[in-house]
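Only one protein chain is missing from this complex, and each of the others stays in its spot.
Take a look at subunit A:
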């Protein structure tokens, strides 16, 4: 019967249906498209030549030059200071919010709360940037407070949803039975959180913190508009350099940044996979 039917069937065998041969080739091409430009950048950062075009010899001179550059060192320190502080605050805030949206039961306004937390993701960054600038310029005038705190505050706001996602995912995958058991044994809510929920949640918290750190470290548009004088972060410095012209030094510092991001995201990826 099966053989009889196959006469009427279109030519391809049924097992082959899920495979679209054209798609396989395209997928590899897309992968090439995604990685080739970055690969060129990384390779030429090790080139011992001022031109970023012709390969001469392997060298680390641009890394040495980048690390000795005072402007780069200063902006790297500012970047780390902002990213670290924003990460700590946004992760704490996101963890609390994740607890309230997964452990608080079902209640009215929960989906509205989740939507508000994700709000920074739904608005074009340039709009957030100018709105924040406008608001901060009023606050700066009213309070007379200046300094890097404003930049850190702006970063904290857009880091919250990124930290929130993996923490919430982890929490909703975690069974509540351990917490219920702790409560049955007369643990106070704080004790339950401190000794049961938090240790189990830790991989999610770490993943959230790392994503927040990466997102803060990479930000250009909001920082460009909100940062005051002398608050140049590393991406802003790089942008300024690119505007002036292509230099191998920028390749070197970019490669370092890419390496840092790849390391952190890879770690996050494995932290999240562990739960399965």
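Everything that follows uses one rule, which is that a contact is a pair of C-beta atoms (placed from the backbone, for glycine too) under 8 Å apart; a residue touches a chain by one contact, two chains touch by 3 or more; residues count from 1.
Basically, contacts and distances are computed from a predicted model.
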Record-based protein name (UniProt) of the chain missing from this complex, from "Cbb3-type cytochrome c oxidase subunit I", "Spermidine/putrescine transport system permease protein PotB", "Adenylyltransferase/sulfurtransferase" or "Biopolymer transporter ExbD": "Spermidine/putrescine transport system permease protein PotB"
Identified contact with the non-displayed chain, of A:37, A:147 or A:228: A:37
Touching residue (missing chain; options A:197, A:232 or A:254): A:254
Where the missing chain touches subunit A, by residue: 5, 8-10, 12, 14-15, 17-20, 22-24, 26-27, 30-31, 33-38, 40-41, 44, 52-53, 92-94, 96-97, 99-101, 104-105, 107, 113, 116-117, 119-120, 122-135, 137-138, 153-154, 156-158, 160, 164, 189, 211, 214, 217-218, 220-221, 224-225, 235, 238-239, 242, 246, 250, 254, 257-258, 261-262, 265-266, 269, 273
